[in-house]
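A single protein chain has been omitted; all remaining protein chains appear in their positions.
Here is chain A:
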Amino acid sequence: MGTENPNAPRPSEVRWHDEAPEGKLDLLVSADFRMTSTTLLSDVVLPAATWYEKHDLSSTDMHPFVHAFTPAIDPPWQAKTDFELFHQLAQRFSAMAATHLGVRRDLVSVPMQHDTPGQTAQPAGRVTDWKGSGKPGVPGRNAPAFSVVERDYTAIADKLATIGPLADSAGFTVKNVTYRLEEQVQWLAARNGVMLGGAGDGRPAIDTDAKLAEAILAFSGTTNGELAVQGFRTLEKRVGRPLADLAEGSAEKRITFADTQRAPVPVITSPEWSGSETGGRRYAPFTVNIERLKPFHTLTGRMHFYLDHDWMSDLGEGLPTYRPPLDMHRLFGEPRVGPDGGAQVTVRYLTPHSKWSIHSEYQDNLLMLSLSRGGPTVWMSPADAEAIAVSDNDWVECVNANGVLVARAVVSHRMPAGVVYVHHAQERTIDVPKSEATGRRGGIHNSVTRLLVKPSHLIGGYGQLSYAFNYLGPTGNQRDMVATVRRRSQEVQY
């Protein structure tokens, strides 16, 4: 914002660069089975195996099954599974580390996390800034927690291939429930065998993808009834509600990798999730919280809407409230929404998930391209198309301060006026010409979007607003942008 708007306030505590510094990555290595926008920029591309060439597990809370990937064929040519790529890299790296890195100790900072004491470290949502205030910074209270970690770079490959000793002594903790794993580690050692020599000497082996899958199944309550019951018993003590009956019927059930290879297997109800599969039910989130009164992981233990954090109050968002889309014209000088009476129309630029791809995967498949428009598209309403004299399948450019997308228009009455759809992750590897606006290759859907972060997104260490991996992050406001659509020369250059 500062770069685009010279009148915007400048930060006073960090040095301001009028020209953002530019650099070059020393080395970019990627593993993929397709040529993508990323591999095209990579110095080294490792050929990866596809889903049909490796062992893996798949599960989701969208359905109550865990199922296996089992190779139909071996990875062709020199392709390797991700598992093997990482292990081979680790082995080479560990050997080289003997003379290069050795053993190091690093200071690591960890955010104050959800389901830890860190989430109550700032009572009433009052953030005491130690910087410039003369007050002390206390790790885990008004600063991240710090710890020193020993890294034995020579042992990385050995450790990668074994279950480490912390599984015995510390167990695994999920959502504040610690699972004791001594017996399971022994079971796994008997099942998978142990590694001999090196840093993982005598520890259960997870040196193949199939063995790692076995370990995952052995250590999760959803696939190991003993752990599910154990977890619920622990939870019962904390919340004072009967819960273990949800899993007791499955106490002796253990799903092995071989089971999942035979057929998808329904999972066991476990405190790792909030739904119930007991009695053949289908998963729905928070079933256990609603029906069994297990407290929600919020400040009050209830479904919780009011946020008394200082920053939320300052923004007037203590309660859920409607916020109109940002005025991109006033803030960033983008054109006003609507046709300009000439060659361009400014629209809300939405990037929903595509029907025929999962992110960028599958979208470059020749068969699917033959069953669609054969390249990137922009879905437009008839009114917007008419305003800039665009016919179905005409080349258009979507432009704003962030970047340019070049694609063909799909004109359909299914689109309301003032909105365009650019489906998610149509990559620029297929049928994307040079842009008229920049003279360079047109971008992807995200070339025109950007994430706008506001202070409330940065709140942490306060109840449900504490960080947890894959659980808390900024909102997806980049999926609703403003961009200008222009009809471009139909003689495109590649």
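Following the convention adopted for this analysis, contacts are C-beta pairs under 8 Å (C-beta built on N, C-alpha and C of every residue); 3 or more make two chains touch, one makes a residue touch a chain; residues count from 1.
Operating definition for what follows: contacts and distances are computed from a predicted model.
Note on the omitted subunit: UniProt lists it as "Nitrate reductase subunit beta", one of the names in "Raffinose/stachyose/melibiose transport system permease protein", "Flagellar assembly factor FliW", "DNA modification/repair radical SAM protein" or "Nitrate reductase subunit beta". Across the entire complex, the residue among A:266, A:318, A:335 or A:382 in touch with the chain not shown is A:382.
Interface note for the absent chain: among A:130, A:356 or A:471, the touching residue is A:356.
Although one chain is not drawn, the whole complex shows that of A:411, A:465 or A:483 it is A:411 that touches it. In the complete assembly, the contact with the undisplayed chain comes from A:73, out of A:73, A:107, A:319 or A:389. In the full complex, chain A touches the hidden chain at residues 35, 37, 40, 73, 76-77, 355-356, 364, 366-375, 377, 379, 381-382, 385, 391-393, 410-416, 428-434, 440-441, 494.
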